[in-house]
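Can you keep this structure in mind? I'll have questions shortly.
Removed: one protein chain of the complex. Kept in place: all other protein chains.
For clarity, chains are labelled A, B and C in written order, and residue numbers in each chain start from 1.
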Amino acid sequence: MDILVTGTVLGGTYALIALGLTLQYGVARIMNLANGENLVLACFCAFWLYTAASINPILGILIIAPAAFALNWAIYVFAMKPLVDRAKNRGQLEIDSILATFGLMFIMQGVMLLVFGGQYFSYNFLSEPVRILGENYGLNRIVSLGAATLIAIALYVFLYRTRFGTAVRAVSVSPQSASLVAIDVPRMSAFAFALGGGLTAAGGSLLSTYYTFNSSMGVIFTMKALIIVIMGGVGDVRGAVLAALLLGLAETAVASLIDPGLTLAATYTLFILVLLFRPQGIFGRQTA
Amino acid sequence: MNSAPLLSVEKVRKAFGGLVAVNDVDFTVKQSELIGLIGPNGSGKTTMMNLISGALKPTSGTVRLAGEVISDMPAHRIAQRGVARTFQLVRILPSLSAIENVIAGAVFGHVRAWGDDAYREAEVLLERVGLGGRGNVPTGSMTYIDQKRLELARALASNPRLLLLDEWLAGLNPSELKIGIELIRDLREDGRTIIMVEHVMDAIRSLCDRCVVMSSGVKIADGSVHDVLSQPEVVSAYLGTEDA
Amino acid sequence: MERRTLIKTFAASLLASAVLAGPAMAEGTIKIGASAPKTGPLAGGAAVTYWPAVQLWVNDVNERGGIDVGGEKMKVELIEYDDRTSNEEAIKNIQRMATVDKVDFIIPPYGTGINLATAPLIAKYGYPHIAVTAVADGIEGFTERWPNSFWTLGTSEAMASSLVDVLTKMREAGQINEKVAVVNVADAFGIELANTGKPKLKEAGFDIVYETSYPLQQQDFAPIISGAKDAGPDTFIAFSYPGDTFGLTKQATITDLPVKAYYVGVATAFPAFAQANGAAANGVMGVGGVNAASEAYQDFAKREVEVTGVAPDYWASPVQYASLEVLEQAITKAGSLDKAAVIEALGSETFETIMGEWKFEDNIIKKFWTVGQWQDGVFHGIASTGVGGEFEPIVKSGWN
Partner (left out) sequence: MSLMNEKEQRIAAIALMLFGAAAMIPFADDGYYLSLCVNIVMYAVLCTAWTLFSGPTHYISLATAAFFGIGTYSVGLGIDTLPFPLLVAIAAVASGVLAGLVGVATLRLSGVYFVIFTLGLAELVRQVVTWLQVKFLGSVGLYVFTDMTEKHIFWMLLALAAVVYITGWLVNRSRLGFALRIIGNDETVARHVGIDVARAKVILFMISGAFIGITGAILAPRFAYVEPPSAFNPVISFQVVIMALLGGTGRLWAPLLGVIPFTILFDRISASFPNHTSLLIGVAFMAIVYFLPRGVMGLIDDFRARHAKSRHAAAGVPEAAE
């Protein structure tokens, strides 16, 4: 029972990290290696808002997410669009975007180093315990889990219940066909990339309430996010959430029942198994 | 002629999810026979070709080549057993020269050659399909029929026991078509065993010994070209809901 | 920071580095090279412990007019490189400092692995190698292999056994019982401490009721803390690295881990630890420590914040600074920039540092801090190998 709750809470964290990337990669077709830096940047902003302006990090999302949306829109239009336009095929774009976002990752890291330095940062927000089923959990984690759930539901409703969202999904399935039914694919891609960035930033501000972070930490998050996105099926919000939960549960179970030394090994084993047996993702459909 | 069939297709079925593309089809092809596999669009002809060449695995049923079960083999093994094919949409290897495209067929297939032997053989084949002396031309600048010729030369390079031509004549203009038909007739006269999927009825009439007709995944007729084309099921399949 | 100012700062610092990189050198300066991570996994630690101490020292020395070399005051010119937490890069940097920049002295890198990887080169070029942020067993073997190397921060063996001594005293005073939980990070530091600590605990009559190791970059500590909690110990020991030190403590706070002694590893002595944990930090023990009440340390801490804007930690920062003071005094005592003479002086002389009096015995500082504890917002040293000025340990009472 304990494992279930702990695993879910951890899974919630992972979902926060991965939701943004699944949109960026699934719809805009950019495997954004700088995603983790985006997250850490949001952590710093939340930290700064909280300590300098005493703005509650949950409310801070209302500032940080739109700012990240704008920033990522700009990144897409100025940095990614030229690559999309010149790529002859999907493979070419994949390689180009890996290279370009790798560069972007360094740039963002460099800027954060200049502005914030390399030290660890952390602050106290809602770090009191709450009791669930006889065990204590950090209130900040539970609140983040709640916020993550809300964000995921909102995203789901948007993607699956609105016209605009359906158009976004259409681009994710097939950009060529989408453009045939009068969907403005470039704009939609830019929108998805920006939205992904905004989501990641929202995740970052929530994460900052209970994580200790520094300028060089983005890569760790990017790797986790990539794993979750691939496991869940590229561009699939439900899949990403499910994969995140699965990973959280698996890690907790292995750590509690087998050996904490094998948690990361468990992550990668699970990931590799999913890749081998359901390469299209948990919810993905086999293409003929 | 009464020897065992070279190819026998036995109760072969292929389902994509709920859609049954090939539904328990049986037929055989004898040594040195040229048969036509015809039917309206979407009737499962190309799927059938893919099942024989190993590009797809049948859901059930077996395919035998000279008695040996090949339907559980991967495509490259089937190719090594002596099945060669062309593709519905021509597939040239763009970064290889024309002659290398032909050599590609000779190196790994049924009859293997390498080095100078393969090169000489490939030159002969290019000559044969009418591309003599153009071995070093970049394939990108070739015309459509030349690409088709090249693909045929590649298929022939392994000296296959069974040759699968998937709409090889499609998209050719009338004069090219005449050349194409002549080329296939030549092959037949060499004693090659060939299955051709074709929409060009003139070609079927003038080339094929026998015809297998498919409609909606089911074999509806099998026999000499003349007999088959006058059967009412065939006529309605063609003239009914779908038009060829 | 406003965008414009950011760009300005950036441009200015580019210009500055370009100028620094230029060949024009003032007469009578001592060139000192430093290579350590500014990026990569170890950058977070180096940004607290290494770089600020180095900058402060250079600033202090130059403010004093320079280092006294045989009567002449020579200013220090610092040449910095980022090793990106990579061995290849670090080796290349050392080579560049030695053969291209031809620096007079080298401030050795940050981290055990990179210190060892660069030790052969530093020895080859005859520089004194005063290692600070390298804690490993077998230091005696290193000083034999590299007689130019000096080790200042102590050994993992001493850190672990000293901790056991502190706990034994607490048990004898009736403050804790004999049940302990021991966990460690699966990295060189954590494993070495656990390997020495566990047998010592048993020897001292403790009963290890829960033990495990976990990998670097572990992100969730709930299973470990609840596992420990279920075993019901009075004492929780984690030989941990920065990320896990924070993670474990946050989890312990939330779970309200009912222990009377709580110990975590690297980064407990970071100011960020108190920031992150607030009142919960009180009573937390950790590796390291310093004579935080001493005027020398407080003065150092104040100046470091003033000069670099970064608060020092309560363990390796002052040692890093002290190692540079030692270098400075050794140069003065040798009366020249001759490396061999400086090494000679380092090995034989006694030095005055912010850490007190330092004398190398067989190239090793044998008096060092081993355990510290957060008491009322300050991380006081509570155990050492004879430095003096230790505070009495307090019992951890709750997490609020």
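Methods note: contacts are C-beta pairs under 8 Å (C-beta built on N, C-alpha and C of every residue); 3 or more make two chains touch, one makes a residue touch a chain.
Everything numeric here is computed off the predicted structure, so don't read it as measured data.
Student: Indicate each shown chain that the hidden chain touches within the full complex.
Tutor: By the stated touch criterion, the chain not on view contacts A, B, C.
Student: Any idea which of A:I64, A:L104 or A:L206 touches the chain not displayed?
Tutor: Missing-chain contact among the listed residues: A:L104.
Student: Quick one: which of C:T29, C:N195 or C:T332 touches the chain that's been left out?
Tutor: Once the missing chain is taken into account, the touching residue is C:N195.
Student: Which residue among B:L96, B:L177, B:M201 or B:I220 touches the omitted chain?
Tutor: That would be B:L96, which touches the missing chain.
Student: Of B:G105, B:G135 or B:G180, which residue touches the hidden chain?
Tutor: Final answer for the missing-chain contact: B:G105.
Student: Contact with the hidden chain only, please: which subunit C residues?
Tutor: Given the touch definition above, subunit C has residues 10, 13-14, 17-18, 21, 38-41, 80-82, 84, 86-89, 91-93, 95-96, 98-100, 112-113, 116-117, 119-120, 124, 136, 145, 186-188, 191-192, 195, 213, 215-216 touching the missing chain.
Student: For subunit A, which residues reach the chain that was dropped from this view?
Tutor: Those residues of subunit A that touch the unshown chain are 31, 79, 82-83, 86, 90-91, 94-96, 98-100, 102-111, 113-114, 219, 223, 226-227, 230, 234, 259, 261-262, 264-265, 268-269, 271-272, 275-276, 279.
Student: Since one chain has been left out of the picture, which residues of subunit B touch it in the full complex?
Tutor: Looking at subunit B, the ones touching the missing chain are residues 53-55, 74-77, 79-80, 84-85, 87, 91, 93-96, 100, 103-105, 107-110, 114-116, 136-138, 141, 154, 158.
Simple rule for what comes next: only the chains that are shown with their structure count from here on.
Student: Applying the touch definition from the top, give me the chains sitting in contact with each of subunit A and subunit B.
Tutor: Under the touch definition, subunit A and subunit B have no mutual neighbours whatsoever.
Student: Counting only C-alpha atoms to place each centre, which chain is farthest from subunit B?
Tutor: Chain centre farthest from subunit B's centre: C.
Student: Report the chain ID whose CA centroid sits closest to the centroid of the full protein CA set.
Tutor: If one averages C-alpha positions chain by chain, the most central is A.
Student: Give, as an integer number of Å, the spacing between the C-alpha centres of subunit B and subunit A.
Tutor: 49
Student: Averaging only over C-alpha atoms, locate the centres of subunit A and subunit C and give their separation in whole Å.
Tutor: Here subunit A and subunit C have centroids separated by 35 Å.
Student: Show the residues in subunit A shared as contacts by 2 or more other chains, in ascending order.
Tutor: none
Student: Which positions of subunit A touch subunit C when the two form their complex?
Tutor: For this pair, the touching residues of subunit A are 2-3, 6, 9-10, 13, 109, 111, 113-115, 117-124, 127-129, 135-138, 141, 210, 212, 214-217, 220, 248, 251-252, 255-256, 259-261, 263-265.
Student: For a test of understanding, state which residues of subunit C touch subunit A in their complex under the given definition.
Tutor: Listed in rising order, the residues are 1, 6, 9-10, 13, 38-41, 43-44, 46-48, 51, 183, 186, 212-215, 217-220, 222-224, 226-227, 242-243, 246-247, 250-251, 253-256, 267, 270, 272, 275-278, 280, 309-310.
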